[in-house]
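Here the complex is missing one protein chain, while the rest keep their positions.
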């Protein structure tokens, strides 16, 4: 299976098409903005090769019978889906970060099941091609991402009504051996440092939008693809501080969104063998639905653990400050735990109450996983309020590690940042930096990823609620029969 | 199995020890305050005898191999526990009410498992006695309640420190053939209209509180027991209006708390064969924990459906008012559905992620079911806000059915309460009464039942959260090792 | 000025057109449903005649120079408006109830200013007529209500599009000496027990809806008017229990909504001298706006004090239970105080930052008083959650006073409901009943009164927010000038 060295040498060997802060990153492995993200991928590879964690990190492929990385595994059972949730939660405790590979897993599952349905109904050969592709991914242990979100232009307009028809990625030329696509996928979490990418539509499409109904796999280094890195506040920290430094907070990984790209497709050729949907617009709805269900479920794994890490840091800081017996501190840490479990609960329920698609892929209950995700959004802001109150002002105004290490300042900081005797000031600085790295970071607002906005959850919950059935119950109890005489 | 007629004749034959509004209820089946509650019990008996519902209402006893009422069934597996949640949810849709029997079920499960543990450890014979008792309950299909909550006197004092030692029910005399107990159990949901009652301690007890560590079963008509009915706002409606009338809202059942009693034990004899704990104070903690886990889980079944009934009524009223396409109405109904699922999700998860006690009883995950219950408390008030805004002022100011039926007023009310053409004013009155029966009723504040107050959930969540483990994760990511040098 | 005896003899002398529970109330002063409401009016009359309270209860009329009841006073200055808020707050502490007369005050102020504007612009003579009317009200110290809310039929339709044109009150016949009106005003808080009523439109009207643009005063006993009383849960308590009994909770007044009526106008004649708007549809917007601003402000007076009463009761109960030092109890009482002040603050600000209309009437800032009202709605449900958690289960399941007074039960209840030594059980029962009378009563959902629903506040806040101005500030700071090149 893929190991750290192979991965780094792959990255170094890539023809660069990644831009960071206005410049092409000649060697992504040396770029300060990309390094933390690469470290996260590497950590996950390390864990996968550690026999101690093989139960959680690996799974037996139903396609090949071989052990494969769980990120590339297809969820063929309730147990698989519950395990996936635990996998995501586990990795959060080991990295304190988004591990960036969930979208790929979601897409592998969604496309496997949709290509099956298409072939059965339409007599196409997508599923066979896709099975072959998945085997390749599993066997070569590739890092696979997924690009769904288009830039979308004028929001209320359909793709074919947009002032620029490329606001949603589309086929601009049909060839005998493939297609040429053009467009731009936004917020691409892993594209700059992965092997392969699955591209799928982000909207339910109509008959007159067939050129948008395209799904395919592609090498992220393909001619015509450009990755422009995000530039958020945490990235700037990565430029200013060294990885491994106290100022990273989460000292090795720093940030969960170190690697989001604007991914441009400037007339890119896709060969037929990597195309898995080609005009079948009527399958965009189930594709997006199944992808989203997986995506929202996964958030129910990592988000609670992110809050648990805040609890852990809050507990440590309270002990260091002599506040761990204070009732309002204990209350707030308890409320944080409630918030964590209130996300985890519906996600677990969604995994247990999922359903099996014709292909055998087992997908989460959509209402419950959207409930989990919506609760994650609400809980995120509430959690930050609580931890900020537990921690106090140094989450904003801690001096830098360079100050701490400056001999002219070191003793002062050691003296004045100390609290409970015996705890070095450095511990206190570290804890504040760690809390900053989560609660003050771009993660604060990054709840749009992994299953969409608050409003997207509302739309799903509305769609999945059986209002008419509930009405029947109420009318019957109220003695209204028939409904209208 | 027990049928409606048997049950009513049992109630009529009981020696009355039930007081309602200051008077002894000579025939409880004719008492306007108790009638709605009896109707709920009867509805559940009807459903249990309907083959269409046998799958949800009945289960095979692992003790006798016979089909028994699910309320008397012991949960020996994950499936049993999930089924129990569905059972509770189903009954809510059929009655719009608390079915009053959960506490009994909780106690049967908790005592079965605790007596097993005690016997194994202490060599007592409680479990055998209890198995015999359960078989009797199952075979004769008895209505069994449970009295846990003592009146508790001065809250921060231990039972043995109270100004009145009877503030917690206790043994006041030991006899060779049994014990005499004295005390008072509050908020007893079904005691006035059940067959049997299980009495258990409500506090974790210490060595010097052995006389409080008593668990037993008792016939609710036993000499020395008095049931004084609650008198809440909905009860008054039951006095003023006829069951089956529009003003009941939920026309047959009216209220979920029609039958809560203050249950007084004025030196009551309990024979040895019905005693299942007698001084083993060290088992009060697991007993209360297992009982509470079951109780909180059950709320995760009924509460979401109570909100779903509000959604159904809100949907109906919106259609009757021409408002069902209005965005703020749709949003509010959707938010209600989110609230419902946010309670149901952690409860389902608690059922799936439970654990098996040595006796074989499968109990819910305590952290997750307490999360569900706490979310239920929060959601309850939020749900009322939303439905009150959807419904508008007539939830408070609807005239009575007697007005509507008065010929001098009928045509005016028909004319002016009408909305969308074709919908009779009566439908609109009924829907308002139905929403009133839930959102304006004592149920609004009844979240203390079925697993305790908001604060009780906080205490559990604090106790069940592994703060030190979370701390370890955070410290490791922040580079703090060892914790203190 | 009006005293209690005059008022009672006026009520007894009225030709009855009030229906309660399906029957005509021959003497409203003896009707158990109406009695608590009448007691509230009487309490306010008592306070007004008590020299100790003349500063808050009375004010000098700018029309007559005489002292008048503050309910009939026109707010001609900032001080008047702040005083009005204090007046409403003060009465809440004395009655624990809605005093039912605010809508009248709101309408007096709104009509005074609008008739002035109409006369200036249109040359009509409404204002002179209205000044004469106000002097009559002030001099004879009349109880005046206001009927704004029509039944409204199909919600999204305009009055003239409704399936029944009478869904909004309208002129059905023009006569030389007046008009005949038909319609129905809903949720009329004081109509059954007042002297006079001001009727105004409840919707902003268009040119083709002139017959709806009618404002007038009328004697509530006029031929053709019928008042059908609401029937809510608290009313039933009033039927079952005696006023002055413990079960009333708030022993004299019991409920703030004892007296809401459906008020039917079955072709009622209104003489010209009592008509203050007659077709001037373009003045419906400012009329409703000014009325609503006053109405929402008034809620900022009574609602906080309602929460303060819950705090006071919670404090008492905590002391009686030995819980007043418990941190979570203190926290919850503190949170209640925050909620109270968070309503009061914006209301006070609205009073201080009001503006003067051409007539001299000083009206509150509409954005701030709508903010207060919306916060009142949110806070109401949150407050109930908190107090229910502070109080515990007996807010639902307290036996009746009749049980407590039954010799067979009295000693048991005295013994078992006691808590801290020296506090009689009766105190504890009283406190629970008092908390029930607010937190479990129809008041819980009555936030639609006094300025409209949650959604109504949203609509105002949207309308009163200067989005374009805010945008300009943001664009300027972001360096976007001009906005679009």
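Each chain gets a letter, A, B and C, in the order it is written, and its residues are counted from 1.
Quick note on the criterion: contacts are C-beta pairs under 8 Å (C-beta built on N, C-alpha and C of every residue); 3 or more make two chains touch, one makes a residue touch a chain.
Computed from a prediction, not measured in an experiment: that's the story for all the values here.
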**Listed residues A:13, A:123 or A:156, member touching the removed chain** = A:156
**Request:** Just name the one of C:371, C:396, C:439 or C:453 that touches the chain not displayed here.
**Result:** C:371
**Item:** Full-complex contact with the absent chain, from A:270, A:440 or A:461
**Value:** A:440
**Complete:** Out of A:247, A:280 or A:299, the sole contact with the unshown chain comes from A:247
**Residue, one of B:78, B:135, B:210 or B:328, that touches the chain absent here** = B:328
**Item:** On subunit A, residues whose C-beta touches the chain left out of the figure
**Value:** 19, 21-23, 149, 151, 153-157, 163-164, 166-167, 184, 186-187, 226, 228-234, 236-237, 239-241, 247, 257, 260-262, 264, 266, 321-323, 326, 328, 377-378, 380-382, 384-385, 388-389, 392-403, 405-406, 408-409, 412-413, 415-421, 436, 439-442, 444-449, 453-455, 458
**Item:** On subunit C, residues whose C-beta touches the chain left out of the figure
**Value:** 93-96, 244, 246, 249-253, 308-313, 315-316, 330-331, 333-335, 337-338, 341-342, 344-350, 352-353, 367-368, 371-372, 374-375, 422-424, 427, 430-431, 433-434, 457-458, 461-462, 465, 467-475, 477-480, 483-485
**Asked** At which residues does subunit B meet the chain that is not included here?
**Response** 327-328, 331
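Simple rule for what comes next: only the chains that are shown with their structure count from here on.
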**Prompt:** Can you give the whole-Å distance between the Cα centres of subunit B and subunit C?
**Reply:** 37
**Item:** Geometric centre distance via CA averages, subunit B-subunit A, whole Å
**Value:** 41
**Asked** Using the touch rule from the top of the page, what residues of subunit A touch 2 or more other chains?
**Response** 331
